[in-house]
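One protein chain is absent from this view; the other protein chains keep their places.
Showing chain A:
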Amino acid sequence: MSLESANKPLKSLSKSLTGIRGLDEITGGGLPKGRPTLVCGSAGSGKTLFSLEFVVRGALEFNEPGVFMAFEEKAEELSINVASLGFDLDQLQKDKLIKLDHVHIERSEIEETGEYDLDGLFIRLGYAIDSIGAKRVVLDTIENLFSGLTNQGILRAELRRLFEWLKEKKVTTIITGERGDGTLTRNGLEEYVSDCVILLDHRVNNQISTRLLRIVKYRGSMHGTNEYPFLINEEGISVMPVTSLTLDHPVSSERVPTGIPALDKMLDGRGFFRGGSILVSGTAGTGKTSIAATFANEACRRKERCLYFAFEESPQQIIRNMLSIGLELQEHIDEGLLKFHASRPTLNGLEMHLVAIHKQIKDFKPSVVVLDPITNLITVGSVSDVKSMLMRLIDFLQSEQITVMFTALALNSIINEQTDEGVSSLVDAWLLVRDIESNGERNRGMYVMKSRGMKHSNQVREFMITNKGLELVDVFLGPEGVLTGSAREAQKLQQDTGNVLREHAVSRKDREIERKRLVLEAKIAGLKEDFESMQEELNKTYIEDELRKEVLEKNREQITRSRHNE
């Protein structure tokens, strides 16, 4: 029903960057250039700030001067209101980058006496645009005209003409509008502005407020359709960096050791993938923080940066506690490799946490991030909120190739009912630490629930926290089943005893054999002696026979000789 926006096919829409953090990502490059955009929302949803930031950033960052026409607030009021954000409107006005114009319209002062038009507004706006060469225009909130003027027919026709005129002027315009009952704006402005409509919302759930932004429509462009939380802080608006629209992160096949050699061995011998997300869940006191700290420590030992978000303990507490398992985290902090960021989950809403995390990560540029524990975040949001927050965080971290480890407290030790904030499907690897209770003692067992993209052990390993660090021990498989702790020790002792006895038995047998051998050898020696004497006897008779034969021979010769010689 609009006269405007004859979409030109084949020519893609050119866009105008807003400079508002996150928004340009959602809109794929900003607002439609040279066209009006409607920003609507209820009172206090941030419309004015949104549009003002659009103008200020345009002037400062994109060299696009802007006109801000305020129908509600006076120029001085605006300047004061945004001074807290570091926007110096007075200076910007002096520099001819921004033109503020306050439109005052008061019904009681006005009498309508016949046909009129809004040429005054046109001239005024046109003059303002030309005086600074504006590329951006904000009309905040033009709907106030409806309360100042009664002739709706004229107003509507004139507004339509105004938006057409703005398009001809080729200025990128934001028109703000108060949200009405069941409609986007009270006076149906969306009827005239059909290129791009952004809805701002402000909701309070469980006493924690969340601001949300949604792109209701964006003609001729792809855009994210979700509700995106946004924040107003000392740097202006930041729209949450978002679930990316696509799942196309770069992936790395580089591996990151865990700091626990035996655990690395369970994970194909090399640890986790870089840029992966790891969940460590377990019941209270199973050593989740110790695992996380070891992981952080290992990263620092590789001279990589690590950012540790603690939601439960103070950094000092963690450093002290980790000394007991031989981790000297303070050294890494002094080296600037490790940084703690501790805050109570209830300090602010989830989105604020996400922004804080974001900001810290952007500033510190770590390669490993630890969140310990994510369970506490549930105190400030519902499970699905936490899940969506973590999803966005994981998305962001993966796109930055940052390895992240979450710890989560499982309230129930039954695996199927693990309350892991539903992130288990999001993470790449899931370590489960659980108590194994038997023989009046409690031991820790650890196993790898899942680890995408690598061969991993299916074994439950006993997990020991020693003063030299974390160790994994093979669970002892005895005749009665899996044994841990002192039962394992006992079984081991029993086996040792058996070994000694067996060794003893073996040596006794050895000696007997030796003895038998000696006896046998003695016998063999006797027989040999016998044989030799017998042989000698035989030889003797033989020699005697020989001698006798010889002597006889001699004698016979002599006798013969004496007979002939006589």
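Points to keep in mind about this one:
As a working rule, contacts are C-beta pairs under 8 Å (C-beta built on N, C-alpha and C of every residue); 3 or more make two chains touch, one makes a residue touch a chain; residues count from 1.
In this section, contacts and distances are computed from a predicted model.
Choosing from "Sulfhydrogenase subunit gamma", "ABC transporter permease", "Circadian clock protein KaiB" or "Glycine--tRNA ligase beta subunit", the protein name stored in UniProt for the chain missing from the display reads "Circadian clock protein KaiB".
Touch with the chain omitted from the figure is made, among A:Asp88, A:Asp101 or A:Glu312, by A:Asp101.
Of the candidate positions A:Asn63, A:Thr113, A:Gln207 or A:Asn565, contact with the hidden chain is made by A:Thr113. The omitted chain makes contact with chain A at the following residues, 101, 103-105, 109-121, 123-124, 126-128, 145, 148-149.
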